[in-house]
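Please find one structure pasted underneath; my questions will follow.
Removed from the display is one protein chain of the complex; every other protein chain stays in position.
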Amino acid sequence: MAQEQQTEHVGLARVLGPAHVWALGVGIVLVGEYMGWNFAVGKGGAYAALIACWFAGILYSCVAMIDSEVTSTVAAAGGQYTQAKHIVGPLMAFNVGLYLVFAYTMLEAANAITVGFLVDTVATMSGHSGVLDQRPFIILAIMFLAWLNYRGVLATLTFNLVITAIAFSAVIILFLATSGIFTTSPLQHAELMSGPASLPYGWLGILAAMHFGLWYYLGIEGTTQAAEEVRSPARSLPFGTLAGVMTLAIAATLTWYVCSGLMPWEYLGQAGVPLFDAARLSGSTFLMVLLGIGTLFATLASANGCINDASRAWFAMGRDRYLPGWFGAVHPRYRTPYRAIIFLVPIALIFALGAPIDQVITFSILSGLLGYTFMPLNIILFRRKWPLDSIKRGYEHPFHPVPAFVLLALCGTTFFAVFLGYGTQLVAMIAFYIVVSLWFHFWRYRFVNRGAQFTMPWPKPRGY
Amino acid sequence: MDLWNYLEYAAWAASALFGLFIVIDWIKTDSQYSEEFLTSSREGELEALTEEQHHRG
Partner (left out) sequence: MAKYTAPVQSKIGQIIDVIVLLIMAIGALYIPLWLGMAGSSKEPVAIENPTWEALGQNPAMVGQWEKLGFSDPAAAAEMITARFDYSFSISSLIVMIVVIVGYYAILLRFSEKEYCDVIAEKFGE
């Protein structure tokens, strides 16, 4: 602190380790196992959801590899926004920054809605008569986590580490308890998935399921937002991100296995809290309580990580004057981007209280998807402008450009899946980004200094 | 009125409390420090700072 005051500078605090990075990545995403992924079952049946889960796993492995390479080199708050700024150009960076903020803020809203729903379910089960008002619980979840984020990143992500670990253990325990290793298994995959229940929509259902298949992993790329607060980003970020994807692939498959063995697909496809339902069906009160707590913790961990990531991206854009510079402020005592955190609270509340959850999830998925489509372009340009021998990378991903093209193909497939159900939103969303891009290019960009925004100590890119 | 009705009120009150803390601290911070100081963070600067410290250390 003394030094900051001397030099009249205040910046984010570099206090995090690799475990925090894992907790940030997995914490945001694990909630996808507790709610949301099962809409993929509704879109195409249980087998379709499993296939979508694995294809989405491939998609995210590509995302993680590409992201790890770039971010181990571009380590600054803002993550993909800062990458885009250095590699593709300012307008792309502005769009990517908005994808991040929207994907995370919408995900945060979806989490808060789930908290309200869970409280309501527990109230009904405990014999509450009358209708519970979910709003105070939704607002409390968002206000508490905003407060936590406001007070400092170390406490925020340590809290995330603890609750994420508990939520993850709950999935593992549910799997072990129902797998038949210890007692006879209650799972009945063969019966529940026989006949027309195997692929109710045929092959088109598998494509359609990709829409919500992303939900198994959505948000893992947020690890890069911590880049300015991690003690050794070049090592911690690739490690935390890749470990996170592996954790999630395991959790996703186990979740699918338990849930599809307990619930008819028609129910599972629209369930609000599928893992909690699975625990109820297992007949064990212990499991039910455990998974209830797991659901609550997973939603809180996710909303917490989302506030962290969205505010970093918003802050980074304010700092560069892509957004009003007022947002580029750091709290002198807590060392957090406090104005960005405050600003995003009412926005999350508007959507948590005013929009249905599948719409909110779709907004989030679409913003994420636009961001994943940017990544292959990003890595191809990165390798072209700065070949491997020109700058030192903390991590080099193998088989370039195969992951980039695989990712591009999977993104195309997912766009089609979204088009099948939510074509209007897709077009509305892209129309928004086109309008906002024109606004940025012709108006907002005049407040940005040109050369100064390029902050990496790199040589001049090839071809310029 | 049962437990859950009280919990609803408690949740409202706690939300207001957290909100109040944030807003009060925000106003206090903004009035206590100059705008230049608060927005003095620059991208890549931390990088330079830590590297400098490494060289010195």
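Descriptive notes on the structure:
Think of it as A and B in the order they're written, each chain with its own count starting at 1.
Please note the rule applied: a residue touches a chain if its C-beta (ideal position, glycine included) is under 8 Å from a C-beta of that chain, and two chains touch if they have at least 3 such contacts.
Predicted model only: the values in this text are computed from it and were never measured.
Considering the whole complex, the hidden chain is in touch with A. Residue A:91 is the one among A:19, A:91 or A:353 that touches the chain not shown. Listed by residue number, the positions of chain A touching the unshown chain are 42-43, 88-93, 95, 98, 102, 188, 191-192, 194-197, 200-201, 204-205, 208, 262-264, 266-267, 270, 277, 280-281, 321, 323-326, 343, 347, 350-351, 354-356, 358-359, 362-363, 373, 377, 415-416, 419-437, 439, 441, 444-451, 453-454, 460-461, 464.
Convention: only the chains that are shown with their structure count from here on.
Computed from the mean C-alpha positions, the centre of chain A lies at a distance of 22 Å from the centre of chain B.
Residue ranges of chain B in contact with chain A, taken from their complex: 2-4, 8-9, 11-12, 14-15, 18-19, 21-23, 25-26, 29, 33, 35-47, 49-50. By the touch criterion given at the top, residues 8-12, 14, 75-78, 82, 123, 126, 128-129, 132-133, 136-137, 139-140, 143-144, 146-147, 150, 228, 316, 319-320, 325-326, 328-333, 338-339, 342, 345, 453, 455-457 of chain A touch chain B in their complex.
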